[in-house]
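Here the complex is missing one protein chain, while the rest keep their positions.
Labels run A, B and C following the written order; every chain starts at residue 1.
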């Protein structure tokens, strides 16, 4: 059974009555329940937990991490960000939702500003599938609608994705590449746009299907790579083809390289 | 005329007699001369210069930055790394050479460990073109050799590139994707493997051709994007299609978003 | 000076009064004039010309071919399609416009059905730039509008592109990846969506800018590769590293391979 952790920032659920009414147990709990209904073993973690609920031992036992953040990106500890990144390089899947486009972990893994245009007006969003029968769109029609969503508009400051899975149409005239896949190290990454906290997006059946599918797609059953930063010096004596060392050298045999 | 800056760490040129003998004016100067011979306006900067020779004003006037570093990646100031990254997002080209795979700027832009295996044995490297007639291989044969080079071996811890331009064969039995293109924001990025400081690689005619070609390929004549992190809030009143704001809101009209 | 040939099917210009009134000299002539104004040496060719105006000698002297077709894809001679494909593999640029998505040459180069949904209702299209400062969007704003266009909708049956340059918003609720780059052999390929023959699309200043930019982007100044299908048998005696032939063989030394 795939083990997912849904990480919620859990800030607006406390500060905003609107959000608290919509998601009384937090957005993370709503999402985790949807994953459980989809046959996934899902638990939650929040910003307020010790180590944000993501100590090393828990990441070691997590197949896929789902990340939702918005108001408190800056409060996420850099050490946890590095830890999550290393887990991704080693094979943990990572799904970033909506305003997580500006999370430290997404910006780190993309290597770009991850910026966009936006408007909070409760306008209609329609998501179109651009990669038919991709594992992430299993069981979905060619498009589906969210009657009220925040708008995110292009240009979206991310690298060219491996695959573009969804493109969104917005009532106010914008478009957005709403579902994008990436790979970083051995980790599968999926960015999925919908999910503004003032709307009931994570109760939507199609959105829930996407999340369940994405967790299955992102999970990597192989054992986690341990030292994801290793850069081993291969001795001449161990060379796969017999060679003799020639020319001047900087390094002593077996020495570590510079970093 | 394209304006290039060749950044050299300039450490082993001072510390190692072998390197000093090979590159008495520094590797950066050797590379800059090759670019000049190729019709490019090339100057140099080094780690030891104030602000590592890369103040904002200079980056503003640089079309393509070439980066060679090895022993002192950790000594590069983080503020300069951020500045270079922002210039890349805004449209400056960036070419990373050899051991710059572990530079802060490359790791930041890739979002991955950028690790590899290596062996310093002066073995033969043969670079094969895998993207015929790519602008970066202009005037080159389908393969060329470097009689003595350091080996770098796969797996190379980088994201899937936009294009694989070269793959290297090594005498000791390894292979490496030696020429890779990426785009980050408006900036073109090229990683090129050869160039260990104890060998005369940057005097090689084919290597020099690659560098000249890569500078031409990476240069973006468009005016630099200024605020590369901007994420503008688009007012409902300015929406391209007439819409009426609906539903609950977190943000006041025109407010900045969270970061 | 870049040499472009604008190929026009030139059928609806003869059969439809609407199209004839809009493009009295043919759509191809309108496009060629825009390219000429952009500093490109542009001539035209049509379906009705001998060999569709594309004999081998002309392709040999063409840097970039622009292709518009719609009603008569099936009338294009297969030999000409093969000839154009070989020119692309050898380094000729190819730009496919609008209904050329169903042309023989595009389907051949993509290896996919290239299908989509469509509606001819003169609705508003808005093209959004998704790759800022890409050479193809030089001088363009982040979006531009065409007040009346035919709708093309996702899913678009093409392979993942090298780069997604434009995404279109349509008034009726659809989206489309409107500007896509590919490389096939040494040839740069750009598909650009707008251009239904009953609307004045090719008189639009932004569209003309895209076409001029795309021709510059697609042109490959290297000498054309001659035998694009060559699969040479490398003699053991010519091997770059000394080897001795071992084991059983099917082929005599120097023999051609099977096809």
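Assume contacts are C-beta pairs under 8 Å (C-beta built on N, C-alpha and C of every residue); 3 or more make two chains touch, one makes a residue touch a chain.
As the structure is a prediction and not an experimental result, all values here were calculated from the model.
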{"item": "Candidates C:8, C:53, C:153 or C:179 - the one touching the absent chain", "value": "C:153"}
{"item": "Candidate in contact with the missing chain, chosen from A:16, A:36, A:206 or A:220", "value": "A:220"}
{"item": "Those residues of chain B which, in the complete complex, touch the missing chain", "value": "126, 128-132, 142-143, 153-156, 160, 162-164, 167-170, 173-175, 177"}
{"item": "Contacts of chain C with the absent chain, listed as residue ranges", "value": "12, 16, 18-19, 70-74, 89, 99, 102, 108-113, 115-123, 148, 151, 153, 157, 159-160, 162, 171-174, 182-185, 197-199, 228-236, 239-241, 243-251, 257-259"}
{"item": "Where the missing chain touches chain A, by residue", "value": "91, 126, 131-135, 138-139, 143, 145, 162-163, 171, 183, 185-186, 220-222, 225, 240-241"}
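In this section, only the chains that are shown with their structure count from here on.
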{"item": "Centroid spacing, where centroids are CA-atom means, of chain B and chain C in whole angstrom", "value": "31"}
{"item": "Euclidean distance of C-alpha centroids - chain A vs chain B, Å", "value": "27"}
{"item": "Between chain C and chain A, distance of the C-alpha-averaged centres to the nearest whole Å", "value": "36"}
{"item": "For chain B, residues that touch 2 or more chains besides their own", "value": "162, 171, 183, 185, 240-241"}
